[in-house]
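Report on one structure; see the data block that follows.
Removed: one protein chain of the complex. Kept in place: all other protein chains.
Note that the chains take the letters A and B in the order they are written out, and that residue 1 is the start of every chain.
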Amino acid sequence: MASKVGKVISLSRRSFLKFVGGASLVGVTLNLSGCGEPITPDKAIGGNGWMPTQYNAPGNWPTSVRGRVPIDPENPAIVRDDQKCILCGQCIEVCEKIQSVFGNYELPIKKEFVCVNCGQCIQWCPSGAISERDDVNKVFKALADPNVTVVVQTAPATRIGLGEEFGMPVGTNVQGKQVAALRKLGFDVVFDTNFTADLTIMEEGTELVKRVTGELHHPIPQMTSCCPGWVKFVEYFYPELIPNLSSAKSPQQMEGALIKTYFAEKKEVDPKKIFSVSIMPCTAKKFECQRPEMNSASKELNDSNVSPDVDVVLTTRELARMIKRTGIDFSSLPEEEYDKLMGTGTGAGVIFGTTGGVMEAAVRSAYYLITGQQPPVALWNLTPVRGMQGVKEAAVNIPGVGDIKVAVISGLANARKVMDQMKAGNAPWAFMEIMACPGGCEYGGGQPRASSPPSDEDRNRRAASLYNIDAKAKLRNSHDNPEIKQIYADFLTAPMSEKAEELLHTHYVSRADDFIPKKSEENKLY
Amino acid sequence: MAKGVLVDIPKCIGCESCSVACKLWNELEWDEQEKNKTAIDRAKEPNNGLWPEEWTSINRYDPEKDGESVARYVKAQCMHCEDPACVSSCFSKAFQKLPEGPVIYDQSLCVGCRYCMMACPFDVLRYEWKKAIPGVRKCQMCATRVANNQETACTSVCPTGAIIFGDRDQLLAEAKKRIKENGYVDRVFGEKEAGGTSWLYISDTPFEQMRFRTDVTTKPLPSYTEGYMKATPFVGVGWAAILAGLYVFNNKGKEPLD
Partner (left out) sequence: MELVTTVVSRAGAKMSSVRWKFRMTPMRWVFTGIASAAIAVILVRFVLGLGATTNLNDQWPWGLWISFDVLLGVALAGGGYGTALIVYVLRRDKFYPIARSAMLTSLLGYIVVVLGLLIEVGQWFNFWRPYVSWGHASVLFEVFWCISCYTVIQILEFCEVGTEKVFKGAHKYLKKAMPVMLIIGITLPTLHQSSLGQLFYLMVGKVNPLWWTAFLPVFFLLSSFFVGAGMIVIESTLAGKALNHKVEIPVLRGLVKISAGAMILYLMLKITDMVVRGTFANAFAFDLPSIMFLSELTFGVIIPIIIAFSSLSSTRKGLIWFGILTVSGVIMNRFDVLFTGMGKYLNQYGGSYVPAVSEFIVSLGLVSIACLAYLFLAENFNILGNHGSEHADDIEIKDGKYASTAK
């Protein structure tokens, strides 16, 4: 108990130092023995994944393709599942090089992503990361509603695409089965967009004649306006050429407007209770149907409760998905006919589905509109505008007028070149058909993915199928379509009549303010 | 040579290739909820788009430019400070600044105190709250790639050159050049912030409007505690000596207490 204080203290000092020294020694030894070694990069979390080889190069080595296109989450037509993206860069490749959209504006972007909704990136994406915005459920919901009359139209090109989704060879014509499938799905009325394709020819042809004769003070060449991707492209990059665009709506929008007016009136259906669906080979159509101009029925009927002319656009792939989901055995379906009134189309209408088709159809009817005579058989096979070249030219001799020069373009990069040429004052044509997608609608962004990237071989097969339908058609001229005659007699009076203008024609808006224009062609890549 | 990344905000088109690259390279898991968020959503959420499995995020802001509201996409990730607070705050040395630039983290050393998260001046550290054995998560600046003389995954895929990888010094010079040429805001965010960072940002719109911590100190964060930590052993020994002295003095001739 009575230990000497001094003794205790000496013990204290010594053991204190011992303690401190010991602790440090332990620490130092452990440090040296490896536990406290600096971390090396391989110890860091992550870094064990994979990247496409093009990116695994020393920094600032040039790579052929980098990254991917931007897709706005609000894009009405196209969505991307990031989880599936492998950054292969195919989308940016097609967007920039084939469609000349990406990279053709200056940075910074202003508000929106420049996108024409053509959906070619969907066709090029090898992993299926990009796809159409799925609107299938909206349609299923409408079909389930007994109070709603669901009217559907099918574009010219879906009939030669849909079969591929069910294992049929590329280009198989499944027109009849498609109608049967739609009926089975519960669509009340099945119409054919070929009908309005014919109508488009009447309207657009008349407009062309009026432009040529000077009755209409709009510039020549007249450019087709049935491709919404192309239209948006002009609105973005060539607003000064908007007057060259035909004011005629696309067949889809014509059909939509007529479904809620002409059909509603004829069949005494409440237009407010019509749900109008269109099956399209195209994603840009999803954008088109949402354009504010595209609710002519509502305007015409002066009733704001009438929904837009086309309520929902489904791509061919989405229709296939519906059929599969419902469990319909597509290949064993019988061949059925479209409903009458707006379900008859001609061979001219069906070839709208491929590049050059609109031109061919237009030439046939223009001949008739100008001369009052049926076109010669030679015009039923206008080979110069057929095929997969990006830019095709032809001269058609129409008695009394002489040679009319026309041009057919598909793929927007091709269109850009021609537009630049036009801006430079070098446009010898009277009429130009332009489709955003290479090859036209038959390989649109909404068609079944036959190969990736899309090949001309498949394009040709699909085109051949369309030409085959045309060749076999009883009626091959738009102006011969009996339902066209009927609608003009009963409803529209004449092409470009006041009512036709109201329902079948539209206007365009410049989108040049959405981005900063390219300063020069040279420094194209950022 | 210390590497860095220059982010030229006006050049970003919001394609999010970079965040996908980050996912691919670091094998980060996909989360349904995060996947469905847009750049606008992420810019507004408290986490700034950064989550344990989202080491980088493209966030959209609508700052003003010439009186007009414009869209700007800003890439967020760890800034890779030159003298990082996370490194200095970690008491088990789970963080480290590599000479090449990356600030890396080794989970096997981590105790999980989360002091680093409190200390990080840019609030980029995220914790795996949902895991029973959680770790801290953040961009590692692709340390193994950088060590192999490759560029970071995100910069390698950027289609517009909005993010470029290189020597920090050169990037800084480039940044200043671009500021002059393009009439950007006269500030390289990251040049001096928190004592300088490996990632540098330049922009044509005010940084304040894009969720940058513009009022952050320009002193390296560790310098705030450096002196204290250096003094501690001496203070400790000195204090113990004083106590010992007092003890001896006060106990002299007294019966020790038990």
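Definition applied: contacts are C-beta pairs under 8 Å (C-beta built on N, C-alpha and C of every residue); 3 or more make two chains touch, one makes a residue touch a chain.
Just so it is clear, the structure is predicted and the values come from calculations on it, not from any experiment.
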item: Which residue of B:K65, B:K176 or B:R211 touches the chain not shown here; value: B:R211
item: Subunit B, residues in touch with the chain not shown (by the definition above); value: 44-48, 50-51, 85, 87-94, 107-115, 117-119, 121, 123, 125-135, 211, 213, 215-217, 219, 221-222, 224-226, 228-229, 232, 235-236, 239-240, 243-244, 246-247, 250-251, 254, 256-258
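FYI, only the chains that are shown with their structure count from here on.
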item: Subunit A-subunit B separation of Cα centroids, rounded to whole Å; value: 42
item: Subunit B residues within the subunit A interface of the complex; value: 9-21, 23-28, 30, 35, 38-39, 55, 70-72, 93-94, 96, 98, 102, 104-109, 135, 137, 140, 142-147, 149-151, 153, 155-162, 164-166, 204, 237, 240, 244, 247-248, 251-256, 258
item: Interface residues, subunit A side, partner subunit B - complex; value: 1-3, 5, 8-9, 12-13, 16, 20, 36, 38-39, 41-51, 55-60, 63, 66-71, 73-74, 81-83, 85-87, 89, 92, 102, 107-113, 526
